[in-house]
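Every protein chain except one is present and positioned as in the full complex.
On to chain A.
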Amino acid sequence: MKPWRLWPQRLGGQVTLVLMLAVALEFIGSSILFENSRIYPNRDNQVRRAAEQLVTAGNILENIPAAERPARAAALSNRGGRLVWSPQSALVDRERSAEHKLKDEFRDAEPGLRDRDLHFNAELGHALPRDTHLKVALRLRDGTWLTLKTRIRAAPWAVLLSSVGSAFILGLGVIAAAALVLRNLSRPLRALAEAADKVGQDAHVRIGETGAGDLKLVAKAFNAMQDRIAGLLRARTDALAAVGHDLRTPLARLRLRAGFVKDVEAREALEADVDEMTAMLDSLLAYLGGQEDPEPRRRTDLAALAMTVVDDAVDAGRPAAYDGLDHLPVQARPVSLKRAISNIVENALHYGGEANLTLTREGAAAVLAVEDSGPGIPEAELAEVLQPFHRLDSARARNTAGLGLGLTIVQQILHREGGVLVLKNRPEGGLRVELRLPAL
């Protein structure tokens, strides 16, 4: 920005400067147009001047001897009109409408010409602007004639045109300048709006600190605000995660103590409670730690992951089945992807009574579908169930375990692997959940 030192940094300054420039441009432009138009006096003035010249010269010549008249006529000539004295009329009066009109104009301009003999001869020039080449002969009182040859300049159309054109170009220039400045203003504003729209969706959005000074300040403040929000979130997340980890030791004690309880029923209830709390902690930590998962992405067999999840469920005596490809590699973090699959299978078994997994390849996508035959999810709530801590009312009534993070975590995991989660109610009843990932 060094060479633009004079360019103001503030928004107000920029707008003022542009307005000032526009006004100056307009001023200079119109002065030039005005100067131009003064060179071309209008028709009435030209006619009056010519009539005046003719009458004045006539009066002078009438009062001097005939011998001196040619010389004096020449002396009275000027650039606008040439005067010639002659004893007889050298001009035939042509009785056309142009001549009549001019005769009337002459007589209106100079009342002294009303009762005098005038011969007119007007020829329209061929070149543009079509000036009138005029010859007027005045009969002096002694019967001799004084002829004026002059030119009535045509109405300056070209000048008119060029002045309109100039004004138009001037206007365009001002509009263009204003548009440039406005663009300079609106681009950073639009970037800001887009960035603000993206905040909180996933990644950190930084906007370029460009544009007018004030906008630069806005961008800077916006970025700083984001940093603060991210910092706050991180601090909260870290605190929650720390509590989560710290809770594991007392939970470990509780679980071991449960082992010493003699009453079998009480012991089993205690162990179930500890299991439930552990599951909640696990899902909370998975949800919080999702962004900073240190697990590396690697080429992973999606089929083997799905089979392992199904086999575990089968071993626990639950109705799960796997049908599909034996191998289908994807690029993913295997531990978190397995968590996603088992969350979905767990949901299907819990709400849908069974989990039927199919793995297919659809073009470039690996599609792992988990179907159940339960009640499905009301269409209106299909999007909401992905929100963190959201639980369907019917589910809450069943007093289920968990924090309502299961699907949110699955979506988070898939999103990080470049995949999507699709929930559909099956026409024949039950829910179909698709985990779609780019296949390798």
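The rule is short, and it goes like this: a contact is a pair of C-beta atoms (placed from the backbone, for glycine too) under 8 Å apart; a residue touches a chain by one contact, two chains touch by 3 or more; residues count from 1.
Criterion: contacts and distances are computed from a predicted model.
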Choices "Nickel-dependent hydrogenase large subunit", "Tripartite tricarboxylate transporter TctB family protein", "DNA-binding response OmpR family regulator" or "DAK2 domain-containing protein" - which one is the UniProt name of the chain not shown: "DNA-binding response OmpR family regulator"
Hidden partner chain, touching residue among A:E95, A:D326, A:E379 or A:E428: A:D326
Option from A:S30, A:T278 or A:N425 whose C-beta touches the chain left out: A:T278
Of A:D93, A:D108 or A:D301, the residue in touch with the unshown chain: A:D301
Full-complex contact with the absent chain, from A:D246, A:E362 or A:E384: A:D246
Interface with the undisplayed chain - residues on chain A: 245-246, 248-249, 251-260, 271, 274, 278, 282, 289, 294-295, 298-301, 303-305, 307-308, 311-312, 315-317, 326-327, 329, 334-335, 338
